[in-house]
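Note that this complex is displayed minus one protein chain, with the remaining chains in position.
As written, the chains take the letters A, B and C, and residue 1 is the first residue of each chain.
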Amino acid sequence: MSKFRFLTSGESHGKCLTAIIEGVPAGFEIKPELINEDLKRRQSGYGRGGRMRIECDTVEITSGVRFGKTLGSPITLVIQNKDYENWQKIMSVNPEDYTDEKSFTQCRPGHADYAGSVKYNQKDLRNILERSSARKTAIEVAVGSVAKQILMQFDIKCSSKILQIGTVSAPTLPSHAGRVSEGQEGFEAEIDRVKELGDTIGGKFEVIFENLPVGLGSFVHWDRMLDGRIAQGIMSIPAVKVVEIGENPLGYLGSEYHDEMFMENGKIVRHTNNAGGIEGGMTNGEPLIVRAVMKPIPTMRKPLKTVDLAEMTECEAHFERSDTCAVEACSVVAEARIACVLADEFLQKFGGDSLNEILSKFNV
Amino acid sequence: MSKFRFLTSGESHGKCLTAIIEGVPAGFEIKPELINEDLKRRQSGYGRGGRMRIECDTVEITSGVRFGKTLGSPITLVIQNKDYENWQKIMSVNPEDYTDEKSFTQCRPGHADYAGSVKYNQKDLRNILERSSARKTAIEVAVGSVAKQILMQFDIKCSSKILQIGTVSAPTLPSHAGRVSEGQEGFEAEIDRVKELGDTIGGKFEVIFENLPVGLGSFVHWDRMLDGRIAQGIMSIPAVKVVEIGENPLGYLGSEYHDEMFMENGKIVRHTNNAGGIEGGMTNGEPLIVRAVMKPIPTMRKPLKTVDLAEMTECEAHFERSDTCAVEACSVVAEARIACVLADEFLQKFGGDSLNEILSKFNV
Amino acid sequence: MSKFRFLTSGESHGKCLTAIIEGVPAGFEIKPELINEDLKRRQSGYGRGGRMRIECDTVEITSGVRFGKTLGSPITLVIQNKDYENWQKIMSVNPEDYTDEKSFTQCRPGHADYAGSVKYNQKDLRNILERSSARKTAIEVAVGSVAKQILMQFDIKCSSKILQIGTVSAPTLPSHAGRVSEGQEGFEAEIDRVKELGDTIGGKFEVIFENLPVGLGSFVHWDRMLDGRIAQGIMSIPAVKVVEIGENPLGYLGSEYHDEMFMENGKIVRHTNNAGGIEGGMTNGEPLIVRAVMKPIPTMRKPLKTVDLAEMTECEAHFERSDTCAVEACSVVAEARIACVLADEFLQKFGGDSLNEILSKFNV
Partner (left out) sequence: MSKFRFLTSGESHGKCLTAIIEGVPAGFEIKPELINEDLKRRQSGYGRGGRMRIECDTVEITSGVRFGKTLGSPITLVIQNKDYENWQKIMSVNPEDYTDEKSFTQCRPGHADYAGSVKYNQKDLRNILERSSARKTAIEVAVGSVAKQILMQFDIKCSSKILQIGTVSAPTLPSHAGRVSEGQEGFEAEIDRVKELGDTIGGKFEVIFENLPVGLGSFVHWDRMLDGRIAQGIMSIPAVKVVEIGENPLGYLGSEYHDEMFMENGKIVRHTNNAGGIEGGMTNGEPLIVRAVMKPIPTMRKPLKTVDLAEMTECEAHFERSDTCAVEACSVVAEARIACVLADEFLQKFGGDSLNEILSKFNV
């Protein structure tokens, strides 16, 4: 049921991250610089630690694009791990390079470590950490950026913003619980405070896509409901625990919640968008609004109590990284995830094997 | 990537609802009476209107089971629409039976009507309503009940409860916003109040699965993350707008949120389960906790303002049904959706083509 | 990657065969009488035994079609097993009806019996036979007939014919090995001869689809090659052992085999079609030609030597049915299989959620 399909790969300290995207029609302009912009946005944001500065991810396209345009063949994206030179031996493919440097067994609560070690029968939790790391979202952002560039041809655009950091809300959102912040400064102050404590903090963000055609997704079968597909995309981002489409309905009666329809100048209009742009599992022509809550990053300077899986004794959790807050990065990943779903639905709905063909159909 | 795969079909007033489930190994006991119990639970709950009493759904199994046990072949489930005798001509397959009785064009905000009519090029909104109706969740509950019976063989059990109706919370959940109810009576009083107003109301519920093995789902690829798959299942239930896995992290610091691990009597234990049983996209051995918010039903006695799509004039929305609140039904559908995902992951993880084979592996 | 997706179910002597088709756009005319014609063609053909006369299959559509046209929702097809009344208890869903009447353990070579009993851990081979029976192809023919009716809207048509029965070839095919028959009479004489022997015989047939647009399928990824998808469809028909696309190339040099292109009256034309209408995994505008060889039916009056799996002793194979030759039926199933693949590719290529929308695009 998928036209824009893709696989991604890569360990956090491996040689590179890779993605192959299959199903993009011919003739779409793909600009690496737009992908790099999204990669940069993913790495920035107040509250990030040191590694972000090492990385400065850039993408290389190694197939599927010629002279700036897609060929219709699978597109390959590669992001080198800049840190790899320091990890070459530790992450080596070759058995003769075996080392237990950087091995660890003190599993980190909130991460994949415990369940991963049981599932994949691994003693060295490095073998779990490397793939379960949020590092892999870099290549997912790159894939999403290709999806965005497809959507852009049809004037579909997206944006995102932070609504809340911990209990500090954006000023424009009085309906949200918690202290009202003075905007970005309020968020930064809260992040500074938490950083000071050696702790971490999560938050809530919003992604909006505008100018979507009516009728992406469908009610006819449960796995074609657009809201469901989007929720999968968002909830599968590491650390996301809550997904909302449109306005949370708690506290509204039916007569208050639903977006009534009116005629204005011969056109159907609405004055509200509580549905967040989706009715019956389909886009309804209003902006698509998706919100999500990210949990605090589980790796902390102030370590959690846990168990050493080799010794089966209590200990402190392994410490690998040092971001205080990554909500902004998370919102960039969320944009990417939604873009992939929308591009897939769009390409399915309009068919066509080249941009020209799709445009001719789209404009009928 | 799916082993327990299924398709469902059926219009709300058509002859019947049908499902085919492919991929169930041989030797599992499937009891129609357990399916019927879930169907009954879906139809009950305070706040339901008249049709529920007409229906009293029961399932018939027409393939895949012999002498009470699965054969390994596709299982077919059929639920007759008891109301069909009154709709036989209106919903007829034959062109010569054409009638515009029960046609309507006043699209209902909050439903699939508007986007559906655009997408499928339909003037008669009956052609959208019939499939977009929540009626189709009956057969999805039946499919989920088969999934539950598979899981039951491994002592995996589920339950659900209402946490909130509108702004009225369950007493055991002080952390939730809103007035604290005196339990079920409080919910019923709120529903009565809203019914009196001719309005509708939504709410929040929780589903818990217990005794799951460690390691269902995976972090290795985004579409294998269990939380993502569950979120898709839940968000694709008509009217669900919010999905949460475990505790909403807003208001927690990292040191407060994550579930520390301890050794007790030689076993790893945790004293909290904020993660809701999922870390790194996998079950971690703790109970799986999923919460969701259902919006108020958009069909109201007190009709919404809308547009007649034939006349392109403002009007009142078509009125079809009369439930005041269906949060309890929604929780039963949610159980079913999660059970399908879990059964699929379970069967993938343990392999095997017969219950005996799976049990022998499971107990290794 | 599939738009026209479907599941089928049903045991040979169970209550009914069922199929659910998901993904058909709205507005297509579906005529049950055309499905019934294909079902009848499947049951006729020289060399069939007695059960064919009992069955006389007819389809019922129980969802997805209203007043003769598709709604866009899943289509359900049901074929009752007319023989079921005699098997009701033997094939019962209920454990309390248990009986070993019609059980057998003498596995039939050439059937699924042996491997099926090992795989699904079944002692009673009835539990394998019931689903592995070619009876299930009846519902597959019905699904294919829906696919054909979709293709018909775009003037795509199919036909099939027998090329060879055993070593007797059709007169028009001198290039094929074996005795040249005097046409249909020659085939019938050969079948009579084999029937006389209490034996069975297979043969070779050809299916042709005409008027396909250029560019169904694709070379860009191996699982999108149209010839591969068709080969899967055909080889998965019970008893098919050989699939050919176009002319078997053995005995041709490159300069002889490939279909050169010429200009005639301003149009590109070819004088040969050895490629069978597919180049680079795509339709090339020439007729699609698929050939296949069906093995002799493994159930014979003159039984094969085999093993009783309960006793682990040598014995004669269980005897269930009595067709001498089913090559013609097989060709009808093959038409259906190819139609499903083509309808899927067609709907993917042209997109659109309603016939009107597709037609408007198709004619651009």
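The definition used in the following text is that a residue touches a chain if its C-beta (ideal position, glycine included) is under 8 Å from a C-beta of that chain, and two chains touch if they have at least 3 such contacts.
All of these numbers come straight from a predicted model, not from anything done at the bench.
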Filtering A:76, A:167 or A:272 for touch with the omitted chain leaves A:76
Which is it among B:123, B:157, B:302 or B:361 that touches the chain not included here? B:361
Footprint left on chain A by the chain that the document does not show: 5-11, 14-20, 22, 25-27, 32, 61-69, 71-76, 91-95, 97-98, 119-122, 127, 130-131, 353-354, 356-357
At which residues does chain C meet the chain that is not included here? 7-8, 107, 109-116, 118-119, 128, 131-132, 140, 164, 166-167, 177-178, 194, 197, 199-204, 214-215, 218-223, 225, 227-238, 240-255, 257-263, 266, 268, 270, 275-276, 279-285, 293-298, 300, 302, 304-307, 312-314, 337
In the full complex, which residues of chain B touch the absent chain? 1-3, 5, 22-23, 72-74, 215, 218, 220-221, 347-353, 360-361, 364
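Basically, only the chains that are shown with their structure count from here on.
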Let me spell it out: compute each chain's centre from its C-alpha atoms, then which one is farthest from chain A's centre? C
Would you mind checking which chain's mean C-alpha position lies nearest the centre of all protein C-alpha atoms? B
Cα centroid separation, chain B vs chain C, in Å, comes to 37
Based only on mean CA positions, could you tell me how far chain A sits from chain B in angstrom? 26
Note: chain B residues in touch with at least two other chains are 7-8, 119, 131
